[in-house]
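Only one protein chain is missing; all other protein chains are in place.
Right after this comes chain A.
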C-alpha cells in the first residue's frame, strides 16, 4: 500500500527558525537517519522538502494565477514523502515518529491504485 505523508509546520516557526540551534540540527539528523532507514527497508519511494510558501503560485481554471499557497493558513506544507509499506498502521507509525521528533503535523493519505 502506498501512502502520501504531508508534513505541515507553523509558518511563524518557519520564518523564525534558528538553523544553528541544537534543535534544528537534531531535526536534520533525524530526517537523515529516517531517510536512510526507510531507503534500506525499501519502503521509501521519494521525499522532498519544499520551498517557502511565499514562492508558491496557485493556478485556477482560466489561467488565473495568484501568488501564494492554495489556502492561507498558519500551518503550511513543508515536506512530503511517498511510502510503500505493509499498511496504514505502518504509515501512521512513521508519521508519529516525524511528528514527535520534528514537531510537524503529519497528514497521511492513501494513494489510489488500479
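The rule is simple: a residue touches a chain if its C-beta (ideal position, glycine included) is under 8 Å from a C-beta of that chain, and two chains touch if they have at least 3 such contacts; residues count from 1.
In this section, contacts and distances are computed from a predicted model.
When the unshown chain is looked up in UniProt, the name that turns up among "Carbon monoxide dehydrogenase subunit G", "Membrane protein", "ABC3 transporter permease C-terminal domain-containing protein" or "RNA polymerase sigma24 factor" is "RNA polymerase sigma24 factor".
Listed residues A:39, A:58 or A:73: the one in touch with the omitted chain is A:39.
Checked against the full complex, the candidates A:33, A:86 or A:107 give a single residue touching the omitted chain, namely A:86.
With the whole complex as reference, residues 1, 39-46, 84, 86, 88, 110-114 of chain A touch the missing chain.
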